[in-house]
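One chain of protein is taken out of this complex; the other chains stay put.
Coming up: subunit A.
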Amino acid sequence: MTVLILTSEEDVTADMVVVHLNGAGVPVVRLDPADLTGSVALSGEYVHGAFRGHLSAAGRLVSIGGLRSIWVRRPGPPATRAPAPSSWLTEEASQALYGMLRGSDACWMNHPDAARRARHKPWQLRLAQRSGLPVPATLITTFPQAAREFAARYPDLVVKPVSGAHPQDPPRAVPTSRVAPDTDFSAVAYGPTLLQRRVAKRADIRLTVVGDRMLAARKAVADDADPDEVDVRFAVNSLSWCPVDVPPRVADAVREYMAGAELAYGAFDFAEDADGTWWFLECNQSGQFGFVEVDTGQPIARSVAEWLARPDPRRRAGVDGADTAVR
């Protein structure tokens, strides 16, 4: 049984997992859907009540029925590197590829439906609340007056993108940023705006969940940190990520979140306050983990590989073990 990895060629974080799969002798086929109709090809037939499908990439051929698991890491949009790309071709290729894969019995990390839903930050905040995780007071609005009233109640605010996406025309980054108390909120009318009470944090927490394994890392806020730099991704901090235990109550809530979100993988961001409380900020369903493993030595890549290679409990005994990838 083969592990299928959908990601870009330059994804060295995926490499970290491929190394472990290779070491365990697990067959792997890695491809980027962007290369469909170029170096990637597919075929599937539905005849006499049965489906038989195949994918090929760089000389490897794999049966869709022989997939053990599918890791949707960082795939490009299908067929965008085709000789004659178009939005129509991308939609056609997407329907063909993901439609066939959805018909397989493979385990997903993460299933596209769960992944799409899990990207919605407002939905994340509600699920986190329901799961018992502390969530900072948050407002998402296009009403300037609502923003003013929220700022009056919570004078120490941050703003961040609702989607987490960064504008590309021109390329810009929108880090989580502090909002001054006397800010003019009239521009809130021009786009949904996410305002959140700032957590006076003493550390950032990145909790990586792989199946039922939790690997948490902590990065303390430096003593000389600029108080206006609140986004750990953009702040200059010479301190390293260090392994940290997950408080049992947080672990229970995170398990509930993962079950509710139907995710096999999630990268949670928390802000740890002066009392040691972990405040939920977000859960990235495909969050990076290489930088944490590099700093902490935590076996995140190995955990992902073990999850992808595990026997599927839904399959009948005796089915596993067949190598369906050929070169």
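Following the convention adopted for this analysis, a residue touches a chain if its C-beta (ideal position, glycine included) is under 8 Å from a C-beta of that chain, and two chains touch if they have at least 3 such contacts; residues count from 1.
Note that contacts and distances are computed from a predicted model.
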Among "ATP-grasp-modified RiPP", "Cell division ATP-binding protein FtsE", "ABC transporter permease" or "Cytochrome c oxidase subunit 1", the UniProt name of the subunit that does not appear here: "ATP-grasp-modified RiPP"
Hidden-chain contact residue, picked from the options A:P167, A:P181, A:P247 or A:P311: A:P167
Contact with the hidden chain (one of A:M1, A:M16 or A:A79): A:M16
Residue touching the undisplayed chain, where the options are A:T90, A:S104, A:T138 or A:S286: A:S286
In subunit A, positions touching the absent partner: 5, 9-13, 15-16, 18-19, 28-30, 39, 57-59, 74, 76, 119, 147, 159-168, 170-175, 177, 185, 187-188, 190-194, 206, 232-234, 267, 284-291, 293-295
